[in-house]
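In what follows, a single structure is set out as structure tokens and then discussed.
One protein chain omitted, others in place.
This part shows subunit A:
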């Protein structure tokens, strides 16, 4: 697929006639630096304009047509021969062309004309669609897959006839073909693939087997890597255990006319997840030249290589929970390349008997520092290769020296500051009391280093309404002291000593305080609150204590008191569906932006627990938490008996979470491409340094890469991500992740290695970022167009010829349409006044820091038929597709999307199940007003609660359980999550969307 066209080109921002949008801010889509880049993304007037006009017009300079034609002609004429012909630049493009040739001649030829690589560099931008052609033109003959039969053309393209040597360990799974129409649907025996992939050990059908361990996190495919490498990426996919029975059925679907699609025949995410899970283990990108390079554990990557334009978006979760090997070079610090400053890693090539090494990133030859010298063995590897994590592992940590610390001083251990809104409503509904009670226990569990007895983290307490109350909880005080700061216009820290204390030492004073806080404000009838000064105060406190830290703010209302950051209610539904809708997602004032900047500069991360009962302007309030690597939690209309469990779970998890502070991330790449854009809870002062006030195990950063030169297939593409951060005990560390990727000049390889989940993550983030500057309508259109483009390109360049009416999806992307539809139906992108503005802003923000696994679940919820539960087995029931048609009156279904969890009860649910789960005699007796299932000593109950536990595990947000009875009012809410159906507030069904995309593709191909 061409990133250039779909991902990287600036459709949102370029001054295209068709769209006519200008805002430059939508970085990924076209920030100024990109527009200037020589790779030619700049003047894309072509592609989109072309689509807009529905045309296939030859935009570019049409270099010699004839030659081109010759090629094409050749293709068309002699397909079979090509298959065996070695090098020629022919490919399946031709096959896709062939049918259209007559009508499309004028346009495609042009594209072919640019097929020469050198030319393309400059013209690429102009021809996105063509670019596919080009790359395919480069592709070795393998591409034109034997196309065994025209009937099966769709499925074969992704399979290269022989596994690339570059990917010894990696397997592209041989999934079932996915087609919509026609003969493609005919069942293909898995064995068919065997000849194609002789090197591949597991027979394809093996992959349909139920996986050995449900919920297991570590992919089997990682054996060579250390244990630390895997869990992250495996997380999302592997949580879908069990073979999917529907898979085969899907393939078996008979050809149908487009208008009457059988839902079962369209690609099923469930099915794909199964396949994906199985194949995951093989997805190791390694360059053979470097031997065994561990894959970056936390990275799901997509590499697309067209020989010229390479793009990659990369989602990093630098802080998973796995402990890494720690490298300590003492005073001398990490070994780094003199030129590009890359850290010592397996990509460094030692030469001259070990006295020098060549940097894999910039090719600079450096002297090995004397203390680091080691002899080389017969294959040029250092003798201590396996003793040094930085030489043999993909991820490891360095102890940083003073040079890496602020002011060259070792950092102080971080601090947690708890800031509680004690305005009237919070006191009244008991929230303050709840928080105070909970803090007493949860503070016992502050994160600590494994070897430490107690946590080094210090804690402080602030309460506030429209003024701030600081508390002195010094251990030697008989009772806490409260210090009120009323100067909210210029807030400051009234005390130094005694504000941030060691919990263990000050325990009795803190408990005294927490006991008293609800009483102190019991008589308060203050309704107004401030917000920015609260963050400011916390930040100043950390600054004064000279340590990084995290603020936990418990807030409930729109900050209307006179102070910086004062907000007014601007929730104007009339703006929805207009060009001004974006305003609703922008912060009301720039106070929060500069506040966030200050916070990041001082290593102050803000986590916000919101308890709104009405509009609170999440877009403004959430900005600082987002930019400082904090988390935003929202409990609308908080009710003690319903929501406290969810909140307390979130609070506990958030406090105990692994976290690093005051981080700076730098992504280094080998020559030929570079990181161009970053998404996540980050702050960028420069274009290269990603600053994060804090980063925890649930936060992901998505990185977009772009070519700026040609990549070599020999060396591959190397990425090193270095995160400098402060640990919870106040140590300065460097966490290094290395990733080596293959480069391919074959488009088909590209499609093969694409990962749709990551792609959606990237699309979601970039689209949600664009929301701030673009009308939503445009964004939605672009997303649809991009989907269509990607698929059209595949069809054109990789797929074997087939009927124009056929929708052909690349194997790795067959769920792209359904996911894309889910993204489009997400309430953020749905311009509907019925949806709360705050909720949209909230979800937008969540997605911005989500990892791939979380975003996958978020957009495509998991739906489990509980009634099929086998109480004797420990496996989860096989998931079903999120569609109403999958529900049944006699069933009980559990749905989870990472934020919500529903237990849907069909009207004729089996009584024994109801009895087992709810301990009530019948359906009618079930009280839906519960958020926790009763603990019934019954295998159904136990099993169900265990399943819920498994689903909940590893999710950053605690999911609130809602019991939904079929045909009762709350079912409407539940229905929104059946994402394959038509949405409650609009949004097409999966089938409709697929048709729509298909139409687009056809249009493109014509």
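Just so it is clear, a residue touches a chain if its C-beta (ideal position, glycine included) is under 8 Å from a C-beta of that chain, and two chains touch if they have at least 3 such contacts; residues count from 1.
Operating definition for what follows: contacts and distances are computed from a predicted model.
**Student:** UniProt names the one chain left off this complex as which of "Protein transport protein SEC23", "Glutathione S-transferase", "Serine palmitoyltransferase 1" or "Myotubularin-related protein 6-like"?
**Tutor:** "Protein transport protein SEC23"
**Student:** Check the options A:352, A:367 or A:490 and report the residue that touches the missing chain.
**Tutor:** Of these options, the touching residue for the absent chain is A:490.
**Student:** Specify the residue from the set A:365, A:399, A:520 or A:648 that touches the hidden chain.
**Tutor:** A:520
**Student:** Any idea which of A:470, A:531 or A:661 touches the chain not displayed?
**Tutor:** Among A:470, A:531 or A:661, only A:470 touches the chain that is not shown.
**Student:** Since one chain isn't shown, list which residues of subunit A touch it in the complete complex.
**Tutor:** Listed in rising order, the touching residues are 467, 469-470, 477-487, 490, 492, 494-498, 512-513, 516, 519-520, 525.
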